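Only one protein chain is missing from this complex, and each of the others stays in its spot.
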Amino acid sequence: MTILVDKSTKVLVQGATGREGSSHTLAMLKYGTNVVAGVTPGKSGSNIGGVPIYNTVKQAVSEHPEINSSIIFVPAPYNADAVYEALDSGMKLIVDITEHVPVHDSLEFVNYARNKGVTIIGPNCPGVISPGDCKLGIMPGQIFSKGNVGIVSRSGTLTYEIAWVLTKAGLGQSTAVGVGGDPIVGRDTVEIIEMFEGDPETKALVVIGEIGGDAEERLALRIRQVGVKKPIVSFIAGRQAPPGKRMGHAGAIISMGSGSAGGKIKALEASGVPVAELPSQIPVLISKSMRQ
Amino acid sequence: MTILVDKSTKVLVQGATGREGSSHTLAMLKYGTNVVAGVTPGKSGSNIGGVPIYNTVKQAVSEHPEINSSIIFVPAPYNADAVYEALDSGMKLIVDITEHVPVHDSLEFVNYARNKGVTIIGPNCPGVISPGDCKLGIMPGQIFSKGNVGIVSRSGTLTYEIAWVLTKAGLGQSTAVGVGGDPIVGRDTVEIIEMFEGDPETKALVVIGEIGGDAEERLALRIRQVGVKKPIVSFIAGRQAPPGKRMGHAGAIISMGSGSAGGKIKALEASGVPVAELPSQIPVLISKSMRQ
Amino acid sequence: MKIHEWQARELFEKYNIPVPRGYLCRNADEVRKAAADIAKPVVVKAQILVAGRGKAGGVKHASSPDEALSIAQDMIGATIKGIKVTSVLVVEAIKPEKELYIGFTIDRAMRAVTLIASSEGGVDLEVLAKTEPEKIYRKNIDPMVGLHPYEAREAAYSIGLSDKSANDFTSICLKIFEIFNSVDADLAESNPLAVRFDGSLVALDSRITLDDNAVFRHREYYQVDEELSPLEMEAHAADLAFVQLDGDIGIIGNGAGLVMATIDVVAHFGGKPANFLDMGGGSSVESVYRAVKICLEQKSLKALFVNILGGITKCDDVANGLVRALKESQLKIPITVRMVGTNEEEGRKILSENGIWYLDSMETAAEAVVKSAYSRN
Partner (left out) sequence: MKIHEWQARELFEKYNIPVPRGYLCRNADEVRKAAADIAKPVVVKAQILVAGRGKAGGVKHASSPDEALSIAQDMIGATIKGIKVTSVLVVEAIKPEKELYIGFTIDRAMRAVTLIASSEGGVDLEVLAKTEPEKIYRKNIDPMVGLHPYEAREAAYSIGLSDKSANDFTSICLKIFEIFNSVDADLAESNPLAVRFDGSLVALDSRITLDDNAVFRHREYYQVDEELSPLEMEAHAADLAFVQLDGDIGIIGNGAGLVMATIDVVAHFGGKPANFLDMGGGSSVESVYRAVKICLEQKSLKALFVNILGGITKCDDVANGLVRALKESQLKIPITVRMVGTNEEEGRKILSENGIWYLDSMETAAEAVVKSAYSRN
């Protein structure tokens, strides 16, 4: 078992014929992901690497009722509409890759999804991969390897960096989840950790955090309050980031003296979570924590 | 047992200091209803017949956590706000007496309530009475008597008329529910019948319908499809109503050839429900149907 | 509450929904000028709040300004389906490639707004619903969430549109929904919504009715219902629910269901009710007084039946209002009062003191009023 995605994940790609959509449809197919259909309004009848394209999600789902997950590459101004279209079509999991989604849009659809019991990952995220089983995202698949380390990350490329380090050290991954770099995301670090706690395949956890918000502080608090069933190690990006400056991600900003890397590291360490200074230290910390 | 209200019903009155609100607070108290508190913004500290008044529902509920139901006498322009205030404060049952509530308002709060699992009766309704136990409404209590007949009605005074006929005939009532005369109501005839089906106290049912909409037709359809566990008799008002004219209630209009009394009577009779031509025939029909 | 086509059209324009070029005109000269300005064949449409205006001669084509003038001379001031025409809409006549239907209404059972679309516009949707229901696309919209663009797009593809027509439909659909909400409509439709030669869409007709209960939020659209009789208008102005019927026995009661039932029971006993008059709950002395006065204004009334079951309504208020109205009107027809409920004893005392007869049972009273009406002849 893994979390969120596995061999039973049947994928719809929304925005499948755009530049990113089409190239990642092909990349997911190549990885072995079960991509069943795509949607782009007005493009019904065409196909991407053999994957049939439909005008609407409804049409795709009625032709392919096995679809249970969607990945979205629809540009920000139309992104919310695509998310609702997926939400109202019976998806269990929606991965929203798109960046620059207005926060009022994501606030609304994230709440709607929670009321409906649908899991959204993202927006502004690299997606989810259970190496060897399913890649529902834009990460380079070859960097990941099957194993027992769960990764949850607020970053994209930094996740690849750390997965690569793990892979080279012989530590495969159960599932890696990029929750997204926006202030509002469908599932945050704490919630993904809770999912990993229930996954027998996952033996240790890596939390990749960054400045901004209080996801890491809330995780630390939760560990102090109710504990955590599996060893966790962490890496926090942005030790050198100056306050008040948005560091690329919409959510990555130290404001009013809160959300600094220092504060997060302190909180995690106070809860017994070792925080690596360099990515290369993570395999060592994991091996150590698993031995304890 | 009865449905919706009983001796455990602890009542909040919203709009308690207005003309209707205050007189019905007193009338409910006199009937024996457990009226715990009232709300009118700006009137905190005053009381109606000893019932303390608060500025907000939150304040009332924090002083009287036993409150589980609310009855609303707040004028139409502010009615939706009062309903949401009740909905967000943990009420299980909300009776909305107010008439002339805009249908876009009730559309929204009725959907919100359904998502939350809260029961709204009304708007534009006389409320609910379980004779002898609790009167959460504006009906004249003395007309009703305790017994085993359940009443569901789209009308106010016509309900009293028929309850009076029943009482005089020695047929007491378990609960009488006025669902409201608006096109959009929190619970409609079919849904109340379903509640009565699960109530051991109720042995027979009276459905009081009127022109407009298709509540009676849907009930007839349901009876044909899945049957009904208890004998039902009916009275439908508006046999003489001309098409296209709104007969007092916002919902009472025969439009585009549908919603006529004739159509409803035909549908009910086709499902085996006897329909009385005069109110006085109802006790006879009930006795007959209970004997079968 | 219905609003005029020109008002609905103005709303469509405000929301950038394409409509044919056109002008609202109040006299024949304006019509000629409008047609000349449009410089194409036009349609002259009587602005009256009644269905079936087309078949009754309220919509006519003119191929020249002079023809438009002559149509307008006949139409403005004429009476169509009982209503006097005071203004007309003059619009460019557009020959569509195809006619569609789009509308929003409210689904009572589902507690939702329903989007209705059809590839067969320009016909009576009610008729189409019976003959070819498969040609009608319906989708319920959650009122808490609103209409998503994808839902409008689904509708467009479902009725067979593509390319520019599908895009135009999606956009127009979203805009009509916005209008539907912004004015608290219970109906907003365009029928026909025309497809032009290039696939673009234009709303040839626009129809909106507002929720009566929300008119307080949209005073600017307040409109007297032209189909009401003068007496019905007077009653509505006095906040009474009043509908004229064909008979001769005046009916007053409290509560819509009770008054409808009263009418049915009177008819059951062979009476012919003259009207429906619901004073509503919680009637004051004043409103009872006005109700009786209006009811008695009906000519050829043979009897009056006042049926009160007091809940919010207090019997003594009713009795006081009755006494005052009857005194003023020097009543010449028999009156039957049935009165029970809240403050019943006080009310009956007032009636007794003023020599007004009352009964306990609605059915006994109905029989009595019928007898009183027709035995006098």
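Order of writing sets the labels: A, B and C. Residues in every chain begin at 1.
One rule holds for everything that comes next: contacts are C-beta pairs under 8 Å (C-beta built on N, C-alpha and C of every residue); 3 or more make two chains touch, one makes a residue touch a chain.
This is a predicted model, so every value here is computed, not measured.
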| item | value |
| --- | --- |
| Chain not shown, its touching partners among those shown | A, B, C |
| Which residue of A:Ile184, A:Leu205, A:Val233 or A:Val273 touches the chain not shown here | A:Ile184 |
| Sole contact to the chain not displayed, among A:Lys10, A:Lys58 or A:Arg154 | A:Arg154 |
| Residue ranges of chain C at the interface with the undisplayed chain | 144-145 |
| Touching residues (missing chain, whole complex) on chain B | 41-42, 44, 55-59, 78, 81-82, 84-85, 88, 112 |
| Residues of chain A (touch criterion as defined above) contacting the omitted chain | 19-20, 24, 76-77, 99-105, 107-108, 110-112, 114-115, 126, 138-140, 143, 153-161, 164, 181, 183-184, 188, 208, 210-211, 213-215, 218, 235, 237-242, 245-252, 256-257, 261, 277-280 |
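Quick note on the criterion: only the chains that are shown with their structure count from here on.
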| item | value |
| --- | --- |
| Chain contact graph, described as a line, ring, star, complete graph or other shape | line |
| Rounded Å distance between chain A and chain C, as computed from the means of their C-alpha atoms | 54 |
| Set of chain B residues in contact with two or more other chains | 115 |
| Chain C: positions in contact with at least two other chains | none |
